[in-house]
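Step one of this worksheet: look at the structure below.
Of the protein chains in this complex, one is absent; all others appear in place.
Which chain is which? They are A, B and C, in the order written, and residues in each are numbered from 1.
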Amino acid sequence: MSDTPLLDKLETGPWPSFVKDLKRAAARKPAAKDLLRQLDRSYKDKITHWKHGGIVGVLGYGSGIIGRYSDLPDEFPGVEHFHTVRVNQPSGWFYTTKALRDLCDIWDRHGSSILNVHGSTGDMVFLGTTTDELEPCFAELTAKGWDLGGSGSAMRTPSCCLGKARCEYACYDTMDLCYQLTQEFQFDMHRPSFPYKYKIKCSGCPNDCVASVARADLSVIGVWKDDIRIDQAAVKAYAGGELKPRGGGSPYAKLDVKADVTDLCPTACMKYDGGKLTIDNKNCNHCMHCISLMPQALRIGTETGATLLQGSHAPILEGAQMSWVIVPFMPMEAPYDEIKELIAAIHEWWSENGKNRERVGELMLRLGMRSFFKAVGLEPPAQTVRTPRANPFFFWHAEDFEAEAAGRKYIKL
Amino acid sequence: MSDTPLLDKLETGPWPSFVKDLKRAAARKPAAKDLLRQLDRSYKDKITHWKHGGIVGVLGYGSGIIGRYSDLPDEFPGVEHFHTVRVNQPSGWFYTTKALRDLCDIWDRHGSSILNVHGSTGDMVFLGTTTDELEPCFAELTAKGWDLGGSGSAMRTPSCCLGKARCEYACYDTMDLCYQLTQEFQFDMHRPSFPYKYKIKCSGCPNDCVASVARADLSVIGVWKDDIRIDQAAVKAYAGGELKPRGGGSPYAKLDVKADVTDLCPTACMKYDGGKLTIDNKNCNHCMHCISLMPQALRIGTETGATLLQGSHAPILEGAQMSWVIVPFMPMEAPYDEIKELIAAIHEWWSENGKNRERVGELMLRLGMRSFFKAVGLEPPAQTVRTPRANPFFFWHAEDFEAEAAGRKYIKL
Amino acid sequence: MAERVTDIGPPHFDQFLPPVIKDNYGKWKYHEILEPGVLMHVSESGAKIFSVRGGSARLVTTDFVKELCDIADKFCDGYMRFTSRNNVEFLLTDQSKIAGVKDACKKIGVPIGATGHSLSNIVHTQGWVHCHTPAIDASGIVKSVMDDLYEYFGSHKLPAQVRIALACCLNMCGAVHCSDIAILGIHRTPPKVAHEKLRHLCEIPTTISACPTGAIRPHPDKNLKSVVINEERCMYCGNCYTMCPALPVFDAQKGGVALLVGGKVSNSKTPPMFSKLAVPYLPNNPPRWPEVTQAIRKILTKYAEGANKWERVGEWVERIGWEKFFEVCEIPFTFQHIDDYRWAYDTYRTSMHFKF
Partner (left out) sequence: MAERVTDIGPPHFDQFLPPVIKDNYGKWKYHEILEPGVLMHVSESGAKIFSVRGGSARLVTTDFVKELCDIADKFCDGYMRFTSRNNVEFLLTDQSKIAGVKDACKKIGVPIGATGHSLSNIVHTQGWVHCHTPAIDASGIVKSVMDDLYEYFGSHKLPAQVRIALACCLNMCGAVHCSDIAILGIHRTPPKVAHEKLRHLCEIPTTISACPTGAIRPHPDKNLKSVVINEERCMYCGNCYTMCPALPVFDAQKGGVALLVGGKVSNSKTPPMFSKLAVPYLPNNPPRWPEVTQAIRKILTKYAEGANKWERVGEWVERIGWEKFFEVCEIPFTFQHIDDYRWAYDTYRTSMHFKF
C-alpha cells in the first residue's frame, strides 16, 4: 500500500500535481519523502504537524530563515528539522537558466530539493533543510552572488512588476528602483530592528501587477501627470474591428468605443462621437481602463513618475488596510535620493513611536496623519483623502492659531 | 440710542427679520425685551449668556420643559428665568387658524409671546417663561387638547411628512402612524427612563422629507414591493415637452428621457428606446429619481408598506450615524401591532443593556447586530448590510454548530 | 381642583385637515409646481389642492402667527400648515385666490418659494437665543445668509434642490450632518476647569466618562475633588460641559464657524450622504457674519456653475472629486480636513483614483 494514500488522489487531473512532482524528490531525498508522509498524515488528521517555529539563522543575520520542526519527529525523522531559506529574487523574477540551475544545484546539495517559485513576498523559498546545512548553503549562495531575503521585524524583500523591461505602461523603472532600494536597506533587511515587518512593492502603473496597494507598507505605483497620447487612426481601427479589444485577450471580437470605453470611463472625461476621441485629461484619474482596452490607440503620458501610498497589511490586528496616498507625485529617477530619504524618515518616526508588532499603517491611524506628515516633513496633499472628515471632531494646534494671526485664511474670498 | 445696536443691523434685507418681529413682542413683554437686549450683548461678547439648564417641569412629567436662566440676571431681569415649553405638534404640522390662535393666546398669557414654528424635533416650541407659569400654561394647553412633547432621556416627539394627506408618493399613512405611536408611548415620552433620547420619524417614501434616516433612532420610510406603474402616453408627453420635468420645479424646460432619466437610474434597470419605457422592477432600488422627474408618467407600486431603519443620531459621541435597515418591508396598517411590539422589544433590550447616554445605534455597534436581532426576535435580512464584512473576524456560537449538525449549509451546492 | 389632564398626546390631525384632503386622502395622483412656491396636487377624483409656500424666520412671535392666521382665514377657510423645514403653507382649493395669498404674504414680509430647484429655508437651532453651549448664534446667521441668497429661495435656478442647515454646537440639533451645506458652530479651545464649582455641581465619574477621547482625569490633588484635562487630547466637543456646568468650553476669540458640504438624505439617484468638512474655520463675526455668507455664496455659485442637471451638491463634489472641489472653491487643504476619529480609515484614498 502507498505511504500517502490521500495525497495520491491529487496526482490526477489536468493542473500540475505537486504530489507527482514531489514524489520525484522523495525518491532521492528522505526529507522530501517524509514531508509527503507527514503531509498525508495531516490530510488524515486535518491538522498541521509542524511545531511553532524556533529561532535559527545564519551568522550575523537575524532573518532570512524560518525555523520549522515536526511535532512527530519519531515517525517522520526526515523532517525533524525542516527550515526554509528565503533567497532574495532578482527584480522582476527574471533569470537565466544558468542562474536557475546553479540555485537548484545548491539546493540539491543542501536541502530537500523542494522549493517555492516564489513565496508570496517575492523570495525564492527553499523549503526544508536542517540547521547544520544553513551556513554551508548560505556560503554557496553568496559565492554565486545570491543573498537572503527578509523575515521577522525587518525590511522585507522588496518586489516589483517587470515594468520597463517588457511593459509599455511602465511610468518609471520599477526593476531598477526595486534593486536600488533592496541594496539601500540590506542592513535593515538582515538585522530585524523595526517594530514589525516593513514591505515595499513597486508597480509601474495603476494596474498594479504586484498588488502593492494591498500588501506593502510602502506602495510605489507609477503614474503620469500630463495627457494620454491618442492615435486617432488606431481608434478608428478599434471601432472598425481591425484591432481587437485588450490586445485580443477578451472574448469580445469588436470594441464599441462608446459603450465599452468612454461610457465606462469612471470620470466621464472622454468623448467619442464616432469620429474623434477626446479626453479631458485634467479630469482623468489614471484608471487605465481605456488604455487597457485600446493599447495601440492610447498611451500613457510622458511626464511620468510615481505615487507613494503607505500602510497596507493583512487583517491582523485592526483589520486589513490598503495603502493610501501620501505623495501624489514624485519623479522617480536614479539615484532615487528623495524616496530613500523619505523611507529613512518614515522608519525613524515608526521606530520611535511604533509599538511592538504595530505596522506603520496602524501607527498612522493611532497617532493621526498630522503626526506622520509633520514628522517626515511632508505637506498633507488633498489627494490623501477620498473624502474629508464627516465628523466635527478636529484638533487645533498652537501653530494654527499663529498662522491665522499671520494671515492664514481657510477659503479665498 | 438703541438698546440693541447690533441686532438692529438685522432688521434690513429681504428675508423675514426675527429682530423686527421680536421687537413687536418686546413692546409689550419685558421678557421679550430683555431677550433682545441680552442677545445683543451676546453679539457684542460673542458668547452665550445662558447658564447651564436647571431641572424644572410640570407635575408628574419629567420632560417637555427645558429650564433656562440668564447668567446676567441683574442686567436682564426679564430673562432671569426663560424656560421653554415643547408643545407636541399635530401630525404633519397641519393646523386650523382656530387652533393656532388658541395656542398663541395661551402663550401670550403665560409666556414671552416668542416661539419656534417649529423645533428641530418637530414640537412647537414656546420660548421663554418663568417657573411659576409652567403649571398654568400646561393646564390651559391640556384643556384645549394639547400636550407636551419629549425631552431628556425619553421617547421624543415623533414626527412625519404629510404623507397621504397631500402626497402621491406616500406608501403608507405616515400621519396616522405618527399619531398612533405618539399616543402609544405617552408614558415613555413624559417620564424619562430610557438610557438616552429615542426619536421616531416617519417618511412616506424614499424621498424622506422629514430626514428620518439622519435623525431618528427609528426611521420608518415608505416603500413598495411590486412594479412602478407606467403611463406610456405621459412618458411621450414628457419626451415631447408637453409635460415639464419635475412638475415644473426645475430650470429645464424639456426632459430628455434617456439622458435625464434612464441613464441616471442608479441600477440601470430602465430602458427607453424613444418609444416605450420599460423597467426591470426586480432590480429597481426605489430611489424615486425617475418618478420625481416624471410624476405624471410614473407612480409607485401598489403593494406598499415601510422599511424600518434604526440608529441614527448626531455626532456625539462616536460620530454621526445614519439609520440602517433592520426590517426591509413591513406592511403598515392600523392598529400597527407589529411595529408597536417591535419598538417595545427594542426598548427592553436597550434599557437592559444600554449605558447612560448611549443611543440605541451606538449600543447596536457595541454589542453587535446578532445580539440585537436575537433579542428582538428578528431574522437578519441581507438588506441590513450594504456589503458583508471584509475582515475575517467572525464569531461562531454553539447554536451555529447545532444547526450545522442538524444540516445547515452555507451555500446550496 | 379639577382632575389634572395628562398624557393625552397631541390632538388628532383629522380636525385640522381641509375637506378636500379628507375627501382625497391617499388618492393623490400627481402634482405640478405652477411657479416657485406654488404647488398643485391633483387627485384621482380630479379634485385639486393648491399650496402656497412661504418663508419664515422660525423664531417668531404670536403676532406673526396671528398674521398668518389672518391670511389663512381670508383665503383658505382657515387651513394651513408648516413644513419640515419651517416654512408655512397656505392650503386652498380655489386657484383664483393664489394671487391674494401671495399679495398678503408680501405685505407681512413672507417670501414665496422653497419648491423644486430652490434653496429652501435653513433648518437651525437656538444659538444665543436660548442655549447654554453654542459657539455662535443661529437666527442671526440664518438671516444674514438668507438675505444674501434670497434670489434662490423664490426661483428654480439651481441644478437641484439645495438644503442648508445650521447647528450652533457639535450637538448638531439642526441635524446638519446630512445637509448640502452645513453651518456649524465650533469651539476651538479646551474647557476651562472651574475647580470650586466643579466639586459642588458635578459627578466626577460621569464627567470623566463623558469624554469621547479620554482626555479627562481626576485631579491629582484628591482634596480638590476636581478634574484635569489633557489639552492635547481634547477636541472641544463640549460633551463634558453638557454633563458638568463647571467646564465651560467657550472662547469668544477662537470660536467660530465651520462649513461642511455635500450631505443629503433623499435616496434620489445616490444614497443619503454625510456632509464633509469644507471650510474648517471662519470667524464668528456678528451681526452679519460676512465671511460666512461670502464663503457660502462662493460654494453655492461654484456648484451652480459646475453641476450637471439634477445633481445635488454632494453628487457634484463626488463626481469631480474632493481635490477638485477644493481647487474650484479655492479652499486650501489642511490637517483639519483629514479624518482622525473612529472610522477615519474609510476616508483615506486607497487608490490611484485622484486628479492632479
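As a convention for this text, a contact is a pair of C-beta atoms (placed from the backbone, for glycine too) under 8 Å apart; a residue touches a chain by one contact, two chains touch by 3 or more.
From a predicted model like this one, the values you see are computed outputs, not experimental measurements.
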item	value
Among shown chains, those touching the left-out chain	A, B, C
Given B:Ile47, B:Ala154, B:Met189 or B:Val223, the one touching the chain that is not displayed	B:Val223
Selected residue (touches chain absent from view) among A:Asp34, A:Asp208 or A:Asp400	A:Asp208
Absent chain, residues of subunit B that touch it	206, 208, 213, 221, 223, 225, 266-268, 282-287, 307, 309, 312, 321-325, 328-329, 365, 368-370, 373, 380-396, 401, 404, 409-413
Interface with the unshown chain - residue positions in subunit C	267, 271-272, 343, 345-346, 350-353
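The rule is simple: only the chains that are shown with their structure count from here on.
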item	value
Between subunit A and subunit C, centroid-to-centroid distance (C-alpha), Å	47
Interchain centroid distance [CA atoms averaged], subunit B/subunit C, Å	13
Where subunit C touches two or more other chains at once, by residue number	170, 172, 177, 212, 237, 274, 341-342
Set of subunit A residues in contact with two or more other chains	390-393
